[in-house]
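Here's the structure we're looking at; comments come further down.
Only one protein chain is missing; all other protein chains are in place.
And then chain A:
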């Protein structure tokens, strides 16, 4: 934990003044994240290895798709460039969410061993503290890999670009990050009740990311409906990306739904925030 990590300097800023006034969420996140970045840099070799490994891990993820396309021309009627576009958009979105909020999945452990109490008495929002705890800069590896594939696919794709389509690409990546981030926070809130169930959240975050790398046409219709209407992961990239690619979505929806991601993100964020507050309120310390 933070207190025992060698090389972890104490948080900058005078604690006295912070206690008097309290620190805003973003400011707290920045301070703690900066502390962890400095701490990570103590083990430079290990950091270089993890950064490289992070890039390569996610790249190998993509190698699987490359290997598949050495055997086939298309997957579910989608060519290589189109699958790469799906891959690039979801991976970048997921990478951004993971960089900022990935650490909240550790909350279950903090609830179990009681170290969450330390965070509760500090004068900063708990969510910001949890998100910035052990802030891992190496996760930039995933973001850069996603961007790399995205740019590659944009070079390969032969589309009739309109202003609308061009604007939709960065918009879907940012909204997608918001949707993934909301799922992470809601999942963390769920762990206040189910302490050991961190893995369930993985199946929606990592599993969702894997799902969205492939075209919706290869999945069972019920599954596609589920991630459209129940857990709106389809708004991360499927709906907007299929509009950009000029392809029909397997579930019958008006074309304008391709522009809904920012709205969906806002709704998800509100819901996740409500879950988090409810979870935090229900928290009972282990005592000792």
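Everything that follows uses one rule, which is that a contact is a pair of C-beta atoms (placed from the backbone, for glycine too) under 8 Å apart; a residue touches a chain by one contact, two chains touch by 3 or more; residues count from 1.
Keep in mind that, in the parts below, contacts and distances are computed from a predicted model.
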Can you pick, from "Nickel-dependent hydrogenase large subunit", "Spermidine/putrescine import ATP-binding protein PotA", "ABC-2 type transport system permease protein" or "Cytochrome c oxidase subunit 3", the UniProt protein name of the chain not displayed?
"ABC-2 type transport system permease protein"
Contact partner of the left-out chain, one of A:56, A:120, A:166 or A:271
A:56
Only one of A:30, A:106 or A:195 touches the unshown chain, namely A:195
Using the document's contact rule, name the residues of chain A that touch the chain not shown here.
4, 43, 45-50, 52-54, 56-57, 60-61, 63-64, 67-68, 70-76, 194-200, 202-204, 207, 210-211, 214, 218-220, 223
